[in-house]
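All protein chains but one are shown in place.
Then we have chain A:
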Amino acid sequence: MVTVEEPIVSTSGCTLIGQGAEARVWEGMYLGQASILKQRFSKKYRHSTLDAKLTVGRLKQEVRSMLRARKVGVLTPVVQHVDHEASTIYMQKVIGRSIKDVLHEGSLEAEGLKLLMAEVGRILAKIHDGGLVHGDLTTSNMMIRTHDGALVLIDFGLSYNSSVPEDKGVDLYVLERAFTSAHSTQGNLMDMVLESYRHHSSQWSATFNKFAEVRMRGRKRAMLG
């Protein structure tokens, strides 16, 4: 029987594939489909009431964001089931590789690289224009699906709704930092992304102005007064 406290343990055939600060990620099955389970666990150092509130809030926000991204036409894993009691999200497994792996392998020629970065720019423009900020844009949170080569955005754990240019600018800045720290040998990938972003976003000028500002000062805004 599945118990409310530790439902994952008794689900047969689940294997742990990763753990972060907020959640464990398992691989399992849901209704005969390969599934990724993301279980948020409780933090014992927090007051239990606050902890429950935060965990539930973040779980819901993540699911809402994934749905919102799909609504504006950006691929995310299909949400199969949300178990509120166990704070677990069941997502369809994406068969493919992360962009990080693809870039590190370095097998892409210049033309392919350009196309890939243009695609990244296009989907970012789409979610930003749809009023969604991903919050954790890194190359490991983007995957290329094997069977059709489509770009899938994953991990909406830090995602939130916003149409403020500042937030979008920070989102782009986080991605730029990810590029410079992990893929500096590949040339200037960010320029290709921005070029495509400018082309596809209707609000690019406001976002770019803020982006330039964020670049100068860093991600955190100075809190004066």
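Operating definition for what follows: a residue touches a chain if its C-beta (ideal position, glycine included) is under 8 Å from a C-beta of that chain, and two chains touch if they have at least 3 such contacts; residues count from 1.
Note that contacts and distances are computed from a predicted model.
Chemist: Any idea which of "Cell cycle checkpoint protein RAD17", "ER membrane protein complex subunit 1", "EKC/KEOPS complex subunit CGI121" or "FAD-binding PCMH-type domain-containing protein" UniProt assigns to the chain that's been left out?
Modeler: In UniProt, the chain that is not shown appears as "EKC/KEOPS complex subunit CGI121".
Chemist: Of the residues A:H81, A:R97, A:H199 or A:R219, I need the one that contacts the missing chain.
Modeler: Touches the omitted chain: A:H81.
Chemist: Going by the contact rule already stated, which one of A:R24, A:K43 or A:K60 would touch the omitted chain in the full complex?
Modeler: Touches the omitted chain: A:K60.
Chemist: So which bits of chain A touch the chain we can't see?
Modeler: Residues 1-2, 4, 7, 10-13, 28-31, 33, 59-60, 63-64, 66-67, 70-75, 78-85, 90, 92, 150 of chain A touch the chain absent from view.
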